[in-house]
Each structure stands twice: as C-alpha cells, then as structure tokens.
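All protein chains of the complex are present and in place, except for one that has been dropped.
So that you can tell them apart, the chains are marked A and B in the order they are listed, and the count of residues begins at 1 in each.
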Amino acid sequence: MEGPTVPVITFLSDYGPWDEFVGVCHAVIARRAPRARIVDLGHGIARGDVRGGALALRAALPYAPAGVHLAVVDPGVGGERRAVALRLAGDGRTLVGPDNGLLTLAAETLGGVLDAVDIGDSPECLRPISATFHGRDVFAPVAAALADGAAIDGLGEPVEAADLVTLSLPQADVDDGALTAHVLSTDVYGNVSLDAGGELAAAAGLRTGDSLLVEFDGGATAARLGRAFSDVAPGELVVYVDGRGALALALNGGSAATELGLEVDDELVLRAR
Amino acid sequence: MEGPTVPVITFLSDYGPWDEFVGVCHAVIARRAPRARIVDLGHGIARGDVRGGALALRAALPYAPAGVHLAVVDPGVGGERRAVALRLAGDGRTLVGPDNGLLTLAAETLGGVLDAVDIGDSPECLRPISATFHGRDVFAPVAAALADGAAIDGLGEPVEAADLVTLSLPQADVDDGALTAHVLSTDVYGNVSLDAGGELAAAAGLRTGDSLLVEFDGGATAARLGRAFSDVAPGELVVYVDGRGALALALNGGSAATELGLEVDDELVLRAR
Partner (left out) sequence: MEGPTVPVITFLSDYGPWDEFVGVCHAVIARRAPRARIVDLGHGIARGDVRGGALALRAALPYAPAGVHLAVVDPGVGGERRAVALRLAGDGRTLVGPDNGLLTLAAETLGGVLDAVDIGDSPECLRPISATFHGRDVFAPVAAALADGAAIDGLGEPVEAADLVTLSLPQADVDDGALTAHVLSTDVYGNVSLDAGGELAAAAGLRTGDSLLVEFDGGATAARLGRAFSDVAPGELVVYVDGRGALALALNGGSAATELGLEVDDELVLRAR
C-alpha cells in the first residue's frame, strides 16, 4: 500500500495557543504545498526566548523525519536580522527561520550547514511583506516552496555559513569530584534542565542512588540522583536525566525552579555527600 | 506527483487548549470525511467573544485555500440563534457556524453570500443533538459533509442572506489632521488593534517616523509611528501596521492595553506633534 512520499514540514514557534498566528502559517503552507504534512513540534516557547527555542528544536528534530524544519522565535522581526534557509549535511534536512541563533544548535547536531541563503526578499515571500509577521509572509511560504520541491538556490542570495549567528551556551565542568553546571532552561513545571548529561555526572563520580549536595547562589540543599520523580518522596529533590538527555533537577510534586529561586544561566555545583 | 485534490476544512473556535472539545470535532470530521485535511486556524478566541472571532476569521481566511471554513464562537448555543452554512461568491468557499455575526465579516471580505441554509436540523447532524455542544453535533458533521461533496441545498432550509446577523463595528474617521479610531481587539500581549489601516493614517498626514500624540479617555501619551517594535526603545509606545493590516498600538516590552487602560471600543485620537 505504497504511495508517493509525503513531504514533511515541522514547525516550532513562540506564537502560543491563543492567537491565529500558527493557524495562518498553516493556511499559507496548505495553499503553497497542499501535499505537505505539517508536524507541529510546539508553539509554546516563551515569547522571544531564542535560546529556549533553539534547545527545544535541537531536542525534537532528531526524532522527526528529514524534511523542511520551520522555526520562528523572532524578537528582531522587522529589524536588521536576516531570514535564512539552511541546507544541512547528513540526511538532507532544510531549516528555515530567523538568523538569530534559533537554528544553529540543531544544525550542528544534525550534520552542519552545507548551504545558507538569505530568504528575506525571496520570490516566494507574500507581498507586501508585513514588518511584524514574517512567519506568514517570509518563513512559511519559503518552507512550503522547499517542501514542494523548490531548490534552495533559487530562494535568495547565498550567505556564508560562518557568518550565521550562533548562541553561546554556558559550559559544564568536572573538577575534583564536583560537577559545576548551569541552568539551560526551565519548563512549565519548574523542572530545571542543566548543561550536562549523564556522562558528566558519571565523570564526577556521581552514581544513581547517591545522595547529593547541590550548591547554588543563595544556599545548598540535598537531592538524590535518581531515574524518575518517583525515586524521591513528595517534596524532595531529584537529579535525573530528563527527556532531552540533560541532567535536570526536579521537586517531586512542586517546582524546583521556584523553590530554589533558579533562573537561566545560574550556576550549580553538585557533589556526592 | 499529482494526486486527487484534498478537500480542506479550516477550523476556528473559542474552545481553548484545555478540554477535548476541539479534538472531538476533529474526530467527528475524520469519520465523516476521512480524506479531508483540517487546518486549525486557532482555538484561543476569548470565550464567547464573537467579534474577536469574526475579526480573526476575516484576517486568516484570505490566506487559506478555498474550502469549507468552520468557525464556532457560540455563546447562544442551545438558544434561539440559527446555525448556518453560507456559500460565498468568488472562489467557492463555504462558511459553517452560528448565525451570530461570527461569519459575516469574513463573508463580506471574501465575495459576499450567494446562498445560506439553516443547518440546525440538518440530516447530517449527530443525534440526539446536545444543547451545549453544537460544534460536535451540528457544525463539524455539516462541515465534513460539505467537504465530502454534499450539496449545500440538501443540508437545510434556505435563509435569506439579508436576514443573517451582522456585527456593527466602530468607524474610524479623519478630520483636520487627526485620526479618530477605536479599539477593535487586543491580543494576549496587550497589543491594541484599531479600526483603521495605514491608508487612514496617511490621510491624516501621519508619516512613518513621526512623533504622535495619542489621546484617550483618561489621558494622552506620546508614541512613534514606526514599522515594528524595534523602532522604539523598551518601555516606549509604537503605532504600527500589524499583521492584520490594522493600525495598532504596542508597548515595546510591555502591554499597551494595560498601560493605557484600553478596552474594546475605546476611542483614541492620533495626531502628529
């Protein structure tokens, strides 16, 4: 029961569930690429949180079929930032979005950028191009054109891959049995995701089941290195490897971020007690 | 790689992201019209906000492929209001929803109503028809039947197009270098959309870059006529043409609606300083 392959466009944004922005982008895609299937990766990124969007995109894309990957978290819309399409090495994915670092973490993970073009004035754009809704007028129509088979070279002027905007992330470190890590992101439940994975915890000599001391700006607290929330009693802290593969801190039945007053980029030191 | 054209049903409502209402309507459509593709235009209209829904629908539909356009914002469900399907002039779209003004703004924009039928007792309805969930029992099955090729005439008794409920919107006005406008809607970020577009601003002699005086009930404030948020410093007001083509008021990094205490229908006067 084979049929022709259906092109896939994944879509991630900070447009949220309240306005018609996501739906209008879907409508634009449905007109330009009626056969394409849209896979919404999520639209609940905090408004303008480019790094949060970049981390979510990097976490999600390896699970998606190769296709066109549209992402819009774009606080600089209407300003000087470029709009780009990036063709990746590896399995032939194309990323479409603003050139503000949103795409580059995923691009690195998935093979690196082969070609980049500036799509801000692409022939595929809907005109007049509004100053505030490039999702509709620039990114969605270009993504749809790519899914419909358009060649990336025809969509705009080449950009040097080395000139793309990248994000600088904090760097976790192991020293003398202590893991120094930083808050990369927090989710709506107050779970705190760090810039270290299970292998760095192991390198620091931390083992599942260990009782840990977690030092942070403002204090220190006990936690257990576990596998899931259920490894600690309600009200207790667990350090575990989260769904993104990152070491994370959670409070069973509460918000670790609120309880410890943690924010993005805060530093934590974890060691066995 | 051509195939048969896939019928499109767009769907807009105030059902929100929390309950199963949207999903059940999708399920009903998937049974009655398995080939149809549903394009969600958004389900975050404020509960019962018919005008907000009508404005969002008018803004979104021109970007959608011609098809069946389902919309449900229905505070009068279970009461006397009619349920209708409207066949439009132009490119053959059909609108389905309550006859409370939700559909008529879009209908006018897209060519006007050719035929209207009362679908409240359509043979396509799921029975027993609940008194509170006509999205599932009336609107979704009728929309699915239309997408599946059913003729509109078979779906109910004819209604005179002139008898359809319409919305009365405020009317912006230019006089002596001043633009008198009104709040049509506000979005979740507190951006305030007015009943005037860029052409009325031009008619009032306002030019991009101008410093404006904005008078409203309760005071007056300065703003700049710009293209995007980034045209003003954080904490400053910008007047710009928003994604819907409407003149809008935004506070860079804040909520203009909260800051100025603006609500729907409030009057504003804008003039150059």
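We take it that a residue touches a chain if its C-beta (ideal position, glycine included) is under 8 Å from a C-beta of that chain, and two chains touch if they have at least 3 such contacts.
On a predicted model such as this, the values are computed, not experimentally measured, just so you know.
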Contact with the hidden chain, among B:Pro62, B:Gly78 or B:Gly177, goes to B:Gly78
Cross-chain touch to the chain not pictured, restricted to A:Ala27, A:Leu41, A:Val174 or A:Leu249, is A:Leu41
By the document's definition of touch, the residue of B:Glu20, B:Asp91, B:Asp121 or B:Asp217 touching the omitted chain is B:Glu20
Those residues of chain A that touch the unshown chain are 1, 3, 5-6, 8, 10, 12, 16-17, 37, 39-44, 56, 59-61, 63-65, 187-189, 227-231, 240-243, 245
The missing chain sits against chain B at residues 3-4, 16-24, 26-28, 30-31, 34-35, 47, 76-79, 126, 130-133, 136
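Please note the rule applied: only the chains that are shown with their structure count from here on.
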Separation of the C-alpha centres, chain A versus chain B, in whole Å, is 31
